[in-house]
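The complex appears here minus one protein chain, its other protein chains still in place.
Here is chain A:
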Amino acid sequence: MTFSAWCVLLRYQPLRICKTPRNLNFFKPAYSTSLPDSMEKPKVLITRNDVPQIAIRKLRELCDVDIYEGSYPMPRDQLLARVAGKDGLFCFLTDRINAEVLDAAGRSLRVVSTMSVGYDHLSLEEMKSRDIKVGYTPDVLTDATAELTLALLLATSRRLLQANAELNNGGWGRCVWGPVWMLGKGLSGSTVGIFGLGRTGQAVLKRLAGFNVAKFLYTSTTKKELRAKFNKDAFAAMKNSAVFINTSRGGLVDQEALVWALQTGQIWAAGLDVMTPEPLPTDHILTTLPNCTLVPHIASADVKTREAMAELAAENLLGGLIEGKQMLKRLC
């Protein structure tokens, strides 16, 4: 299904539920749901409080919702304490959900729903072995992620951060309009190589189509070989004039090799939305390199996309918890 089709599907559901008469008795809704009156509402934990309201509303209608009070990752000890006895967990890529957390939750935990498409923070094998259903949010963020990849590529190739700094450091004041000042690399006539032509890779390819690129290349590999794939050899093999962009996961890059490559001119520049660790320490060497453009993991950060992700994650959670409902996007 395309992104726009997902948006339509999700928007019908709230309309149906909202047609109910207002009823202050939260535990006995006037409309029929798949939840018998005699049954307790499932208990769910949401691991931070800045989730779009549309998702919270959906969950509150059918569940007993415990929301961690912070707009930052839930501290581990609190997570372990408050997941105890919960039926469902609504979490984020910053919450490492491994055997320790599953043990702390106990046998009640039936569903884990992550508001992300990546799931490297979830111990899937553990969850499978405990018959825990896992939901995630693919597709709805493909457009936003591909768009941010282009934004980052262009910001890197056209040196936007460096150029903007020249407004403040006197550089523009001196040069004004220089024929060879702040020269960047153009996409016109270039060769673009995409490593990983899945959903997002294809959406990136589509967006690059209008930029007079001379040639597109792509390759991929089996999942086993991905960690630190971009290492010293890889950067040495690239052109010295090459621009490297990573908006997938920081773990694909040997970061020290990248620093070396940028400092010694093995490649011309790099743009990263993902890195190790996240967040990066404020004084990390990558933040000091003029040919490195960094953004703080904002690939899916647009208003409509995050609403869609939150709704989908809520629907996934309800789908796994409520009899008669289905998880829309199930990992396992």
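Criterion: contacts are C-beta pairs under 8 Å (C-beta built on N, C-alpha and C of every residue); 3 or more make two chains touch, one makes a residue touch a chain; residues count from 1.
Convention: contacts and distances are computed from a predicted model.
Per the UniProt record, the absent chain's protein name among "Glyoxylate reductase/hydroxypyruvate reductase", "Auxin-responsive protein", "ER membrane protein complex subunit 10" or "Sesquipedalian" is "Glyoxylate reductase/hydroxypyruvate reductase". The chain omitted from view is touched by exactly one of A:106, A:189 or A:290, namely A:189. Interface note: of A:108, A:264, A:287 or A:326, the residue touching the hidden chain in the full complex is A:287.
Take chain A: the residues that touch the chain left off the picture are 3-4, 7, 48, 50-52, 71-73, 92-94, 115, 143-144, 147-148, 150-152, 154-155, 157-161, 163-164, 166-168, 170-189, 206-212, 278-280, 282-283, 287, 293-298, 301-306, 309-310.
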